[in-house]
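With one protein chain held back, the other chains of the complex are shown just where they sit.
Think of it as A and B in the order they're written, each chain with its own count starting at 1.
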Amino acid sequence: MAAITPARRAGWTTANFVVVALALIPVLWLVSLSFKTPTAVLDPSFIPSQWTWGNYSGILTSSQFLRPLLNSIGIGIISTVIAVLLASMAAYAIARLRFPGKSVLIGMALLIAMFPLIALVTPMFTIERALGLFNTWPGLIIPYVAFGLPLGIYILSAFFREIPWELEKAAKMDGATPFQAFMRVIAPLAAPGMVTTAILVFLACWNDFILAISFTSTISSRTAPAAMEYFSGGSVFTVPTGPIAAAAVVITIPIIIFVLFFQRRIVAGLTSGAVKG
Amino acid sequence: MSTTTPAVTSTAAAGQPAKHRKAQLSEGARAERRLGFLLCAPAVLVMIAVTAYPVGYAIFLSLERYNFALPQATKFIGFANYGAVLSSPYWWHALVVTLIITVFSVSITLVLGMLLAFVLHRTLFARGLVRTASLIPYGIVTVAAAYSWQYAWTPGQGYLSSMFNNGAPLTSQTEAIIVIVIAEIWKTTPFMGLLLLAGLSLVPEDLQKAARVDGATGWQRFMRITLPLMKPAILVALLFRTLDSFRIFDNIFILTSGNNGTGAVSNLGYDNLFNALNLGIGSTISILIFVCVAIIAVIFILGFGTAAPGMDNVKR
Partner (left out) sequence: MASVRRSRHPAGARDARGPGRRRGSLWRLAAGVAGITLAGSALSACGTSSAATGPVTLNYYLYPDTSGATASAISNCDKQSNGAYTISYQVLPAAADGQRQQLVRRLAAHDNTMDIMGLDVTWEAEFAQAGWLVPWTGTDKAQAEAGTLKPALQTATWKGQLVAVPDNTNTQLLWYRSDLVPTPPTTWVQMIADAEQLAKEGKPHYIEIQGAQYEGGTVWLNTMVSSAGGSILNAAATAPSLGAPAVKALSIMKQLADSPAADPSMSVQMENQNRLAMEAGTAAFELNYPFVYPGMKADNPTLFKDFKWALYPEVVPGVPAKVTIGGIDLAVSAYSQHKDLAFKAALCLRDAQNQLIGATAGGVPPTIASLYDNPALFPDYPMHADILTALENASVRPQTPFYQVVSIDLSHLISPPSGISPARTEQSMVGQINDALQSKGLVP
């Protein structure tokens, strides 16, 4: 590796700074908006001319927002766990095993990933009402899993394919069953892929708006993005900029924590035990 | 792809060892098939259970004249809806807008995502900070980010608008589309970067070292080694990003509500489904969106050779 010259350090510092700044400026704008009073909102500067905690105290003392936040976290985690689990199993089978009907499975997964959600909302709503799933946690978890599976299967099978078959063969020759080979040899190498998939599926659930607004009616299962639709301003004509910005910031904080925690796993997975060579 | 029972030359009369070998081989193949089905079953079950009826119903609705508020006037009209949509200037206009947004946002995101992947992979320090910061645009709820952009471009109130002479870009079609593309790029570059990073991390370090020893410049190493080895990851990333970008909805919905000629095909579908309550036309638009997206996927998979796992033979 080349020596770490001051020039290289400066170069990477600039690169880091550019990435962080571009990523965070719109978020900082939301933070700034969240502290502005309704009058200060009219001022385009980043530093609020009038500060207030009112936007935050308003939403954080209201169950109309806290409960949806909890719903988002819970539904997101459960959906992610189930989706990654099912996707790993299917992806391993697709990448490693021989059985008929693989292309059918891939085709179906792609079809589901590609079909416009808006057309599916009304019939799915009818089904959920008939099954009593409307306005419940499973009512959102099950569709989220179903729509997260195609992405998961696709990414994970790509990961599984890249892992050399020799490792598995070697383990089998040492007497391991296919499942032991999977657990001891393949899974740790596929871990970065699983983490990536988990992140993407969780964020897809977290972000979803149209299913959340269509399949819930009260805060018992409404999630955070849908809850923002119910914020209202002083009159029917005012947009509650401050509370919406505050809600957006509060919704982002769990993501920051989540990402902060997971990115260590990514680093560990990528730098420990190179796959090839 | 077929499962084959390996040819066994010795007959049953050859004795116990040969028979045992033949039975074991088929047994193995059968066990493999069983395991394969078993592992796929839960995923398949969930996907079918949730989407079979809605997809089928949506296709059926596209062949019907069905207005939600007038259920008694429902009628089967075959492909008349398709004729109506395909001959409507609104559809073609929305399609052009969608393609413009898709092409620009995907291509720019690819370049920026590659740069981001490099920074995430190679930066000397503050890795955690950079990774966390760069994932935030992807993690933030799309609608919230769209509000941030909308307020930023509001004349007199937004920092971006004040940088451009208090203009109101969201009123003019071209400028509004540029704003939408910027919002899309900001939101989706982390996703692209993440997928590319995963591909980048699989490029062997020693190949790079060998090339450097041979005197290759950084650019040459990138073009000759990194890029070709990353091709599968790039194609997968491009495929998913293009599929998603074609179905853009949230950003346009919040920024312009599709007004002033900035609506994409998904906004058109939404308007016809939920505002006009015209389930027939709305479902038709959705099917057509699906057809377009399928064509894109086919182009990628057959044309560019994007890896579609399971369609190739299993690596042995």
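Just so it is clear, contacts are C-beta pairs under 8 Å (C-beta built on N, C-alpha and C of every residue); 3 or more make two chains touch, one makes a residue touch a chain.
Note that the structure is a prediction, hence the values are computed from the model and not measured.
Note on the undisplayed chain: of the listed residues A:Leu22, A:Leu60 or A:Ile78, the one touching it is A:Ile78. Between the chain not shown and the residues B:Ala146, B:Leu170 or B:Val293, the one that touches is B:Leu170. Counting the whole complex, the residues of chain A in touch with the unshown chain are 39, 42, 64, 67, 71, 74-75, 77-78, 80-82, 84-85, 88, 122, 125-126, 129, 135-138, 141, 176-177, 179-180, 183-184, 187-188, 191, 194-195, 198, 213-214, 217-221, 229-240, 261-262, 265.
Against the chain not shown here, chain B presents residues 35, 65, 67-71, 73, 84-85, 88, 90-91, 155-156, 168, 170-171, 257-260, 263, 268, 271-272, 274-278, 281, 285.
In this section, only the chains that are shown with their structure count from here on.
Per-chain CA centroids place chain A at a distance of 15 Å from chain B. Chain B meets chain A in the complex at residues 1-3, 29, 32-33, 35-37, 39-40, 42-44, 46-51, 53-55, 57-58, 61, 116, 119, 122-145, 147-149, 151-152, 156-159, 161-162, 186, 190-191, 194-195, 198, 201-202, 204-207, 232-233, 236, 240, 243, 247, 249-250, 266, 269-270, 273-274, 279, 282-283, 286-287, 289-290, 293-294, 297, 307-311, 314-316. Chain A contributes residues 4, 8-9, 12, 15-16, 19-20, 22-24, 26-27, 29-30, 33, 41-46, 86-87, 89-100, 102-103, 105-106, 108-116, 118-120, 122-124, 127, 142-143, 145-147, 149-151, 153-155, 157-162, 165, 178, 192-193, 196, 199-200, 203, 206-207, 209-210, 224-225, 228, 241, 244-245, 247-248, 251-252, 255-256, 258-260, 263-264, 266-267, 270, 274-277 to its touches with chain B in the complex.
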